[in-house]
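The structure's right below; bear with me while I get my questions together.
Some chains omitted; the rest stay in position.
The letters A and B name the chains in turn, as written, and every chain counts its residues from 1.
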Amino acid sequence: MDPRPISRFPVPALGELAVDIRARIEAVQEKAGFVPNVFVTLAHRPDEFRAFFAYHDALMEKDGGLSKAEREMIVVATSAANDCLYCIVAHGAILRIFARAPLVADQIAANYRKADIAPRQKAMLAFALKVATDSASIGEDDYAALHAHGFVDEDIWDIGAIAAFFALSNRMANLIGMRPNDEFFVMGRLPRDKSGAPKPAVPPAR
Amino acid sequence: MDPRPISRFPVPALGELAVDIRARIEAVQEKAGFVPNVFVTLAHRPDEFRAFFAYHDALMEKDGGLSKAEREMIVVATSAANDCLYCIVAHGAILRIFARAPLVADQIAANYRKADIAPRQKAMLAFALKVATDSASIGEDDYAALHAHGFVDEDIWDIGAIAAFFALSNRMANLIGMRPNDEFFVMGRLPRDKSGAPKPAVPPAR
């Protein structure tokens, strides 16, 4: 048992929570095998919790031109720019699983230019980082650079909106000192058996 | 009629929108006398729209230690740090109305240190700007500085969460080139008749 706090603020017990919030958390727990700390720490503010995860799901679980792994790449790259420990570690784990690539999360967190990803994905991350760090100077040239890689305008909304949502998420995690669960640090790092085995473990909803 | 686009993306007509979104927009229109562009431009993505305004209301319309004017001060100060035209102008208008102070929004947008606000409010804005621009270095000293001005931890969550939410909002507005309605530029600037008159015009929900 870890005595280190997972938030600077009170963390509600599951039994205290509203039914819908509790149901959401139990569903995640069943899939992932544990409750990611983002759920219980943000549950301190139920209305903000509901809006946060509704927004998260609207961006991360929709269909569109970006793969799930690509969405997580954006999260990891922009969270690294914001020095957000929780999101780098938790979404790094999810990225490893979605991409079935044990190295890519650490590579992107350190320097996406040196990661084992496609040129199109590097262009995507350059745009996402501009939204994260200098959104006021986004212009038509930036849109054109992504069009040249085959992204359409709706993809670009997705890229920018994910970067924008994690601008919020990173700041909340830094504000409250959200601690990543120990489980995330090692998830998806070990080579899976290539012969027999099954589909990759389903990652937590977040 | 203004020929200039209010978004780089398609803007839905009211008739095309889902009932709940349309209802929300019509309610705003009735109060404010016009539809702020943030509503129709974000309605291009209905699920994100719902999450966005649910989050907005959870932070901006809750009770707590911060006045409505103080919440808007945070929005204006952090939006200025992010060079977000829409939010500076629209929330500047709302701030003028809530604070019944025609100068304060322009002062805070330029340099909150020189604004006609209380020392406690300057401390609040210093914290909000740190969340906006360097959240990874937030520490106990920053909390202590606000405690010294009488803020309690739940107030500090509010301050930080508003700064975090507008980190998202500013990036979305910059991403899609959201244009502020002309009405906002002049709202709340004229001295109201002090003798007779009524309560200040109700500001739009956002």
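Basically, contacts are C-beta pairs under 8 Å (C-beta built on N, C-alpha and C of every residue); 3 or more make two chains touch, one makes a residue touch a chain.
Treat the numbers as computed from the prediction; the structure is a model and nothing was measured.
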Number of identical chains forming the whole complex, with 2 shown: 6
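Everything below uses one rule, namely that only the chains that are shown with their structure count from here on.
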Superposition of chain A upon chain B: rotation angle, C-alpha, nearest 5 degrees: 180
Inter-chain centre distance, chain A versus chain B - centres from mean C-alpha coordinates, in Å: 26
Residue ranges of chain B touching chain A (in the complex, touch as defined): 8-9, 45, 47-48, 50-52, 54-55, 57-59, 62, 82-84, 131-132, 135-136, 138, 143, 153, 157, 160-161, 163-165, 167-172, 174-176
